[in-house]
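Please find one structure pasted underneath; my questions will follow.
Note that one protein chain is taken out, while the other chains of the complex remain in position.
What follows is subunit A.
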Amino acid sequence: MQADRRRINAPSGGTAPPIFATPKDTPLRRPTRTRKPDEHRKLFLRTGVVPSASGSAYYEIPLQSPQQPELLVPSSSSLKITCSVHGPRPLPRNAAFSPNLLLTTHVKFAPFATRNRRGYMRDAGERDLGMHLETALRGVIIGERWPKSGCEVVITVLEGEEDGWWGDAGGQEGGRAGGWGMMGVLAGCITVASAALVDAGIDCVDMVSGGVAALVQDGQDGTKVGGEAKIILDPSPSEHQNIRAGCVVGYLQSRDEVTEMWMKGDAGTQVEALVDEAVKAASLTRTVLAEAVREAMGLKMGKASEEATGGLKEDKGKKKDVVMTG
(Lines give C-alpha, C1' and ligand atoms only; values in the text may rest on other atoms or scores of the structure.)
Protein backbone atom coordinates (compact mmCIF):
# COMPACT_ATOMS: atom_id res chain seq x y z
CA MET A 1 0.00 0.00 0.00
CA GLN A 2 2.98 2.27 -0.39
CA ALA A 3 1.84 3.39 -3.80
CA ASP A 4 1.78 7.05 -4.54
CA ARG A 5 -1.90 7.85 -4.51
CA ARG A 6 -1.73 11.58 -4.74
CA ARG A 7 -1.17 11.83 -8.43
CA ILE A 8 -1.82 9.97 -11.58
CA ASN A 9 0.81 7.36 -11.98
CA ALA A 10 2.08 5.78 -15.06
CA PRO A 11 0.22 2.71 -16.25
CA SER A 12 1.39 -0.32 -14.37
CA GLY A 13 2.10 -2.24 -17.51
CA GLY A 14 4.34 0.43 -18.90
CA THR A 15 4.53 1.70 -22.40
CA ALA A 16 7.29 1.37 -24.88
CA PRO A 17 8.88 4.73 -25.51
CA PRO A 18 9.44 5.62 -29.11
CA ILE A 19 12.99 5.16 -30.26
CA PHE A 20 14.22 7.69 -32.71
CA ALA A 21 16.95 5.83 -34.33
CA THR A 22 19.78 7.59 -35.99
CA PRO A 23 22.20 5.90 -38.32
CA LYS A 24 24.93 4.17 -36.37
CA ASP A 25 27.67 6.04 -38.11
CA THR A 26 26.30 9.44 -37.21
CA PRO A 27 29.24 11.34 -35.81
CA LEU A 28 28.59 12.91 -32.48
CA ARG A 29 30.08 16.32 -32.38
CA ARG A 30 31.06 17.59 -28.99
CA PRO A 31 29.65 21.05 -28.42
CA THR A 32 32.34 23.66 -28.09
CA ARG A 33 32.32 27.11 -26.74
CA THR A 34 32.23 29.50 -29.62
CA ARG A 35 31.84 32.69 -27.71
CA LYS A 36 34.61 34.62 -26.08
CA PRO A 37 35.61 33.80 -22.50
CA ASP A 38 34.00 36.96 -21.18
CA GLU A 39 30.91 36.69 -23.29
CA HIS A 40 27.61 35.76 -21.74
CA ARG A 41 24.99 33.74 -23.49
CA LYS A 42 21.97 35.69 -24.58
CA LEU A 43 19.02 35.31 -22.37
CA PHE A 44 15.35 36.07 -22.30
CA LEU A 45 13.49 37.32 -19.30
CA ARG A 46 9.87 38.33 -19.00
CA THR A 47 7.87 39.15 -15.93
CA GLY A 48 4.22 38.60 -15.22
CA VAL A 49 3.72 35.25 -16.86
CA VAL A 50 1.56 33.74 -14.14
CA PRO A 51 -1.59 35.79 -13.73
CA SER A 52 -2.62 34.23 -10.45
CA ALA A 53 0.63 34.91 -8.64
CA SER A 54 1.44 38.29 -7.17
CA GLY A 55 4.62 38.29 -9.16
CA SER A 56 6.17 35.97 -11.65
CA ALA A 57 8.90 35.77 -14.22
CA TYR A 58 10.19 33.47 -16.88
CA TYR A 59 13.87 33.11 -17.64
CA GLU A 60 15.37 31.33 -20.53
CA ILE A 61 18.73 30.84 -22.12
CA PRO A 62 17.82 29.65 -25.58
CA LEU A 63 20.06 27.33 -27.50
CA GLN A 64 22.92 29.33 -28.85
CA SER A 65 24.28 27.13 -31.58
CA PRO A 66 22.22 25.34 -34.17
CA GLN A 67 21.93 21.72 -33.32
CA GLN A 68 23.21 18.85 -35.35
CA PRO A 69 20.58 18.36 -38.01
CA GLU A 70 20.68 14.59 -37.96
CA LEU A 71 20.12 14.37 -34.22
CA LEU A 72 16.85 15.07 -32.52
CA VAL A 73 18.41 15.82 -29.17
CA PRO A 74 20.24 19.09 -28.82
CA SER A 75 23.82 18.63 -27.90
CA SER A 76 23.80 21.15 -25.11
CA SER A 77 21.08 22.05 -22.74
CA SER A 78 19.24 25.29 -22.56
CA LEU A 79 17.83 26.71 -19.37
CA LYS A 80 14.18 27.45 -18.72
CA ILE A 81 13.03 28.62 -15.32
CA THR A 82 9.75 30.00 -14.12
CA CYS A 83 9.33 31.72 -10.84
CA SER A 84 6.20 32.82 -9.07
CA VAL A 85 6.09 34.90 -5.96
CA HIS A 86 3.14 34.68 -3.62
CA GLY A 87 3.00 37.43 -1.12
CA PRO A 88 3.48 39.40 0.91
CA ARG A 89 0.54 37.79 2.62
CA PRO A 90 -0.42 37.39 6.25
CA LEU A 91 1.04 34.51 8.14
CA PRO A 92 -1.37 31.84 9.28
CA ARG A 93 -2.96 32.54 12.63
CA ASN A 94 -1.09 29.87 14.44
CA ALA A 95 2.31 31.04 13.28
CA ALA A 96 4.57 32.75 15.74
CA PHE A 97 4.99 36.49 15.53
CA SER A 98 7.63 37.59 13.12
CA PRO A 99 8.83 41.19 13.02
CA ASN A 100 9.80 40.94 9.39
CA LEU A 101 8.84 39.24 6.21
CA LEU A 102 9.28 35.49 6.33
CA LEU A 103 10.79 34.39 3.09
CA THR A 104 10.47 30.83 1.90
CA THR A 105 11.93 29.54 -1.29
CA HIS A 106 11.17 26.38 -3.14
CA VAL A 107 13.22 25.25 -6.06
CA LYS A 108 11.86 22.28 -7.90
CA PHE A 109 13.02 20.65 -11.06
CA ALA A 110 10.27 19.43 -13.27
CA PRO A 111 10.52 15.67 -13.66
CA PHE A 112 11.48 16.16 -17.26
CA ALA A 113 13.91 18.99 -16.64
CA THR A 114 17.07 17.01 -16.97
CA ARG A 115 18.14 13.90 -18.76
CA ASN A 116 18.00 12.04 -15.49
CA ARG A 117 14.39 12.07 -14.55
CA ARG A 118 13.72 13.88 -11.32
CA GLY A 119 11.38 12.67 -8.65
CA TYR A 120 8.32 14.52 -7.52
CA MET A 121 9.71 15.07 -4.07
CA ARG A 122 12.35 17.68 -3.68
CA ASP A 123 15.69 16.01 -3.36
CA ALA A 124 18.71 17.23 -1.46
CA GLY A 125 20.12 19.16 -4.37
CA GLU A 126 16.92 21.06 -4.91
CA ARG A 127 16.63 21.90 -1.25
CA ASP A 128 20.20 23.08 -1.31
CA LEU A 129 19.44 25.36 -4.23
CA GLY A 130 16.48 26.67 -2.30
CA MET A 131 18.68 27.55 0.63
CA HIS A 132 21.16 29.33 -1.59
CA LEU A 133 18.41 31.26 -3.25
CA GLU A 134 16.95 32.24 0.07
CA THR A 135 20.30 33.61 1.18
CA ALA A 136 20.60 35.57 -2.02
CA LEU A 137 17.15 37.10 -1.72
CA ARG A 138 17.16 37.71 2.00
CA GLY A 139 19.88 40.26 1.47
CA VAL A 140 17.82 42.42 -0.86
CA ILE A 141 14.36 42.31 0.60
CA ILE A 142 13.55 44.98 3.13
CA GLY A 143 11.83 42.60 5.47
CA GLU A 144 11.06 45.09 8.20
CA ARG A 145 8.32 46.65 6.16
CA TRP A 146 6.16 43.56 6.46
CA PRO A 147 5.89 42.29 9.95
CA LYS A 148 3.67 39.27 10.43
CA SER A 149 3.71 38.36 6.80
CA GLY A 150 5.23 35.76 4.62
CA CYS A 151 6.38 35.55 1.07
CA GLU A 152 6.83 32.43 -0.93
CA VAL A 153 9.14 32.19 -3.90
CA VAL A 154 8.40 29.12 -5.93
CA ILE A 155 10.72 28.23 -8.72
CA THR A 156 10.12 25.52 -11.25
CA VAL A 157 13.01 24.59 -13.41
CA LEU A 158 11.46 23.47 -16.65
CA GLU A 159 14.73 22.70 -18.29
CA GLY A 160 17.88 22.51 -16.30
CA GLU A 161 21.45 22.71 -17.24
CA GLU A 162 23.17 19.38 -17.58
CA ASP A 163 26.30 18.64 -15.67
CA GLY A 164 28.13 17.61 -18.75
CA TRP A 165 27.70 16.52 -22.30
CA TRP A 166 25.40 13.58 -22.65
CA GLY A 167 27.68 12.02 -25.21
CA ASP A 168 30.40 11.55 -22.62
CA ALA A 169 31.02 8.09 -21.24
CA GLY A 170 28.07 6.63 -22.99
CA GLY A 171 25.73 8.80 -21.02
CA GLN A 172 26.60 7.25 -17.68
CA GLU A 173 28.72 10.00 -16.37
CA GLY A 174 27.21 12.61 -18.60
CA GLY A 175 24.36 13.37 -16.25
CA ARG A 176 26.02 13.84 -12.94
CA ALA A 177 29.67 14.65 -13.18
CA GLY A 178 30.46 17.29 -10.65
CA GLY A 179 27.12 19.00 -10.52
CA TRP A 180 28.26 22.00 -12.49
CA GLY A 181 24.87 22.43 -14.03
CA MET A 182 23.44 23.37 -10.66
CA MET A 183 25.53 26.51 -10.60
CA GLY A 184 24.07 27.82 -13.81
CA VAL A 185 20.62 26.95 -12.55
CA LEU A 186 21.22 28.81 -9.31
CA ALA A 187 22.37 31.92 -11.14
CA GLY A 188 19.26 31.76 -13.27
CA CYS A 189 17.11 31.22 -10.20
CA ILE A 190 18.51 34.30 -8.51
CA THR A 191 17.90 36.48 -11.53
CA VAL A 192 14.43 35.22 -12.24
CA ALA A 193 13.43 35.42 -8.58
CA SER A 194 14.63 38.98 -8.48
CA ALA A 195 12.49 39.85 -11.47
CA ALA A 196 9.50 38.14 -9.93
CA LEU A 197 10.01 39.97 -6.65
CA VAL A 198 9.98 43.25 -8.51
CA ASP A 199 6.89 42.16 -10.35
CA ALA A 200 5.24 41.36 -7.02
CA GLY A 201 6.12 44.81 -5.78
CA ILE A 202 8.11 43.72 -2.78
CA ASP A 203 10.43 46.36 -1.46
CA CYS A 204 14.04 45.62 -2.14
CA VAL A 205 17.21 47.57 -1.65
CA ASP A 206 18.33 46.68 -5.15
CA MET A 207 17.84 44.05 -7.78
CA VAL A 208 20.00 41.05 -7.25
CA SER A 209 21.33 39.29 -10.28
CA GLY A 210 23.11 36.01 -10.52
CA GLY A 211 26.26 35.28 -12.38
CA VAL A 212 28.49 32.27 -12.86
CA ALA A 213 32.10 31.96 -13.74
CA ALA A 214 34.21 28.86 -14.01
CA LEU A 215 37.81 27.92 -14.17
CA VAL A 216 38.22 25.46 -16.97
CA GLN A 217 41.20 23.53 -18.13
CA ASP A 218 40.19 21.92 -21.35
CA GLY A 219 42.62 20.08 -23.50
CA GLN A 220 42.76 20.36 -27.23
CA ASP A 221 40.04 18.66 -29.22
CA GLY A 222 38.11 17.01 -26.50
CA THR A 223 40.87 15.70 -24.31
CA LYS A 224 40.53 16.09 -20.64
CA VAL A 225 43.97 17.19 -19.68
CA GLY A 226 46.82 19.33 -20.74
CA GLY A 227 45.06 22.53 -21.55
CA GLU A 228 45.67 25.90 -20.10
CA ALA A 229 43.52 27.03 -17.20
CA LYS A 230 41.35 29.99 -17.97
CA ILE A 231 38.41 31.69 -16.40
CA ILE A 232 35.27 31.95 -18.41
CA LEU A 233 31.97 33.68 -17.83
CA ASP A 234 28.74 31.77 -17.93
CA PRO A 235 30.00 28.28 -18.57
CA SER A 236 27.83 25.77 -20.30
CA PRO A 237 28.99 22.53 -18.71
CA SER A 238 28.38 20.47 -21.78
CA GLU A 239 30.92 22.50 -23.68
CA HIS A 240 33.75 21.74 -21.32
CA GLN A 241 35.65 18.65 -20.49
CA ASN A 242 37.40 19.67 -17.38
CA ILE A 243 35.88 22.29 -15.15
CA ARG A 244 38.10 22.82 -12.18
CA ALA A 245 36.12 25.31 -10.18
CA GLY A 246 32.96 27.29 -10.42
CA CYS A 247 31.53 30.26 -8.62
CA VAL A 248 28.04 31.71 -8.44
CA VAL A 249 27.35 35.08 -6.94
CA GLY A 250 24.23 37.03 -6.24
CA TYR A 251 25.34 40.57 -6.84
CA LEU A 252 23.77 43.96 -6.15
CA GLN A 253 25.32 46.16 -8.70
CA SER A 254 24.32 49.59 -7.57
CA ARG A 255 25.50 48.83 -4.05
CA ASP A 256 28.45 46.72 -5.12
CA GLU A 257 27.49 44.03 -2.70
CA VAL A 258 27.38 40.29 -2.89
CA THR A 259 24.51 38.62 -1.09
CA GLU A 260 25.30 35.09 -2.01
CA MET A 261 28.35 33.25 -3.13
CA TRP A 262 28.77 29.61 -3.87
CA MET A 263 32.10 28.29 -4.89
CA LYS A 264 32.86 24.77 -5.82
CA GLY A 265 35.95 22.94 -6.87
CA ASP A 266 39.54 23.93 -6.44
CA ALA A 267 40.36 27.30 -7.87
CA GLY A 268 43.80 27.47 -6.27
CA THR A 269 45.16 30.99 -6.28
CA GLN A 270 42.59 32.23 -8.71
CA VAL A 271 39.75 32.41 -6.27
CA GLU A 272 39.48 36.16 -6.33
CA ALA A 273 39.71 36.37 -10.05
CA LEU A 274 36.97 33.79 -10.28
CA VAL A 275 34.73 35.78 -7.97
CA ASP A 276 35.42 38.91 -9.98
CA GLU A 277 34.44 37.18 -13.15
CA ALA A 278 31.28 35.88 -11.57
CA VAL A 279 30.45 39.39 -10.47
CA LYS A 280 31.04 40.53 -14.00
CA ALA A 281 28.68 37.89 -15.26
CA ALA A 282 26.11 39.03 -12.75
CA SER A 283 26.39 42.62 -13.89
CA LEU A 284 25.89 41.46 -17.45
CA THR A 285 22.78 39.57 -16.46
CA ARG A 286 21.55 42.63 -14.74
CA THR A 287 21.27 44.55 -17.96
CA VAL A 288 18.70 42.06 -19.15
CA LEU A 289 16.99 42.07 -15.79
CA ALA A 290 16.69 45.83 -15.83
CA GLU A 291 15.42 45.80 -19.38
CA ALA A 292 12.80 43.21 -18.56
CA VAL A 293 11.63 45.10 -15.52
CA ARG A 294 11.50 48.33 -17.44
CA GLU A 295 9.61 46.69 -20.23
CA ALA A 296 7.04 45.25 -17.86
CA MET A 297 6.82 48.58 -16.16
CA GLY A 298 6.22 50.38 -19.40
CA LEU A 299 3.55 47.92 -20.31
CA LYS A 300 1.86 48.42 -17.00
CA MET A 301 2.15 52.17 -17.10
CA GLY A 302 0.80 52.19 -20.61
CA LYS A 303 -2.07 50.08 -19.60
CA ALA A 304 -2.64 52.19 -16.57
CA SER A 305 -2.72 55.36 -18.62
CA GLU A 306 -5.11 53.74 -21.07
CA GLU A 307 -7.50 52.83 -18.34
CA ALA A 308 -6.33 55.74 -16.31
CA THR A 309 -9.34 57.69 -15.23
CA GLY A 310 -11.18 54.64 -14.07
CA GLY A 311 -9.24 54.84 -10.84
CA LEU A 312 -7.76 51.43 -11.25
CA LYS A 313 -5.67 50.24 -8.42
CA GLU A 314 -2.36 50.20 -10.16
CA ASP A 315 -0.24 50.62 -7.13
CA LYS A 316 2.46 48.35 -8.36
CA GLY A 317 3.99 51.30 -10.13
CA LYS A 318 4.47 53.17 -6.92
CA LYS A 319 6.07 50.24 -5.34
CA LYS A 320 8.51 50.11 -8.18
CA ASP A 321 9.72 53.48 -7.09
CA VAL A 322 10.48 52.13 -3.70
CA VAL A 323 12.41 49.30 -5.18
CA MET A 324 14.81 51.72 -6.71
CA THR A 325 15.56 53.82 -3.68
CA GLY A 326 18.31 51.55 -2.52
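FYI, contacts are C-beta pairs under 8 Å (C-beta built on N, C-alpha and C of every residue); 3 or more make two chains touch, one makes a residue touch a chain; residues count from 1.
As a convention for this text, contacts and distances are computed from a predicted model.
Remark: of the listed names "Ubiquitin-like modifier-activating enzyme 5", "Dolichol-phosphate mannosyltransferase subunit 3", "Phospholipid-transporting ATPase" or "Tr-type G domain-containing protein", the one matching the undisplayed chain in UniProt is "Tr-type G domain-containing protein". The chain not displayed touches subunit A at residues 39-46, 48-49, 51, 58, 60-63, 78, 80, 82, 139, 142, 205, 207, 252-259, 272, 280, 283-288, 290-291, 293-294, 297-299, 301, 317-318, 320-321, 324-326.
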